[in-house]
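A short worksheet on the structure shown next.
Some chains omitted; the rest stay in position.
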Amino acid sequence: MVNVKKITNQILTDVIRKRPANSFKGTYGKIVLIGGSQNFGGAIIMASLAAVYSGAGLVTTITDPSNQTPLHDWLPEAMFVDWNQFEQAEPIIKSADVVVIGPGLGTDPSALTLLTKVFHLVESGQKLVIDGSALTLLASNNLPLPKDSVNILTPHQMEWQRVSGIRIADQTPEKNQAAANQRHAIVVIKSHRTQVYADNHVYENTGGTPAQATGGMGDTLAGMVGGFVAQFKDPQKAVLAAVYSHSAIADKLAEKQYVVLPHQISEALPKFMYKHQAK
Amino acid sequence: MVNVKKITNQILTDVIRKRPANSFKGTYGKIVLIGGSQNFGGAIIMASLAAVYSGAGLVTTITDPSNQTPLHDWLPEAMFVDWNQFEQAEPIIKSADVVVIGPGLGTDPSALTLLTKVFHLVESGQKLVIDGSALTLLASNNLPLPKDSVNILTPHQMEWQRVSGIRIADQTPEKNQAAANQRHAIVVIKSHRTQVYADNHVYENTGGTPAQATGGMGDTLAGMVGGFVAQFKDPQKAVLAAVYSHSAIADKLAEKQYVVLPHQISEALPKFMYKHQAK
């Protein structure tokens, strides 16, 4: 019988360290986010917003050229690379601490090509967050996960069904855990009570509100996971803290709002993280 | 003699249900908004903003490609489809719960073609909100309304004259009701005291302010109607609640403002709906 541990606010002070005085942007990680087709540009913008506002040191967004302007309108802090110019993207991906791929990536052949290239590029010491359409492509093409990177999957229940083959109705902690272990991956299964499978442990989130049930919430979480993993040493704990923070901020906003917009969660991150950092 | 009922704040708690804990974005409807030519891009942006901020689950905006960037600058939460690529738009329209067509659509031949295609696509179970230039096209081309969808028309008095043939001076509740019934449509006739004709009932709004007399107010209402109908079961009541909320928010803002900007109404929706939801 799998023991499901609750994720509580204790994870925040465990993970969000007080920043050392003598530090610079390199201290807080280089993160690359890949996604955003012409149709789904908002997704990669929301993910990038979450990464920057969570405090990642240097953020580069690799996306369709039609998203260059709205990216900078939301985030002059992010750098931009045209995903059609892979020779430019390649060295940036190689030198990244964290790669987030999937938000708004789409599922056409060029998206698959890009995903495959990234899977070949990432190496030991890098963390790879696989989200959204990247999960769909992973499943439909039976792609093996990269061997050396720390792989973090962030499916909702239907995407997890595609990836794992376990139907939603059958997604028990036992089965999910077995599937996560087999993939040597940290798996975040998003639902109204999100679960995290990592290293033979199962965690369940204690927050979350139906006010979050709107497009873009998952993109924001993927960016936050990227931002937390870029800054905090233990990837498993960083994921738990990102999951908890995402819903805790939403819960707070939902005390006054019928619906919570994803970009509001990102914008609330700097103050939230300040309050809940290690003493 | 037609009995004209007042729309009061009672409609809000009747309609805006408390969200069930175990829900996801699909629970709150898929909505597609179609409009925004090169000249009138702001109209579809304002309508989309209203749809997202009212809490619709998944929002796609089908518009001129020149509006992709400003759409995402206001709304990374919305998905974008180029209205010249109808093969992309078609499946999204087919699977939508609600289609809003008209804000900033324009009246050129390509707009008419698009409107006609949409009228052929929509089916039973879908709600269709027809606004702005779509109403002008409807009138000038004598287009029959789609047979199986729930059709909601949101004309101002001049547009209603075009559609119904009833001159503004002659637009009595009796005549309006007959014309609405004949079309089997819910009709929202916008004026400083907006009326709603639905299912042999006539309702008159009790709010509204001259501070709202500015371009874009109608686009915002169309988006709100779409967003409310996508989330709340009874389309007629959802329309009434959208009409009431639109003017109630404006009335509140007009307590301190000489003019109310349409986008301000959308941005005020999440808190307004929170306050006035069912207990």
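So that you can tell them apart, the chains are marked A and B in the order they are listed, and the count of residues begins at 1 in each.
Here is the rule we go by: a contact is a pair of C-beta atoms (placed from the backbone, for glycine too) under 8 Å apart; a residue touches a chain by one contact, two chains touch by 3 or more.
The shown structure was predicted, so the numbers you read here are calculated from the model rather than taken from an experiment.
Asks: For validation: placed chains = 2, all identical. Expected total copies in the complex?
Replies: Copies present in the complete complex number 4.
Going forward, only the chains that are shown with their structure count from here on.
Asks: Determine how many degrees of rotation, between 0 and 180 and to the nearest 5, align the Cα atoms of chain A with the equivalent atoms in chain B.
Replies: Rotating chain A by 90 degrees superposes it on chain B.
Asks: When the C-alpha atoms of chain A and chain B are each averaged to a single point, how far apart are the two points in Å?
Replies: That gives a centre separation of 35 Å.
Asks: Taking the touch rule as given, give the residues of chain B at its contact with chain A in the complex, in rising order.
Replies: Interface residues on chain B, with respect to chain A: 16, 19-25, 27-28, 52-59, 68-69, 72-73, 75-82, 88, 269-274, 277.
Asks: In their shared complex, at which residues does chain A touch chain B?
Replies: That would be residues 38-43, 45-46, 49, 66-67, 69-70, 73-74, 156, 191-192, 209-211, 213-217, 254, 256-263 of chain A.
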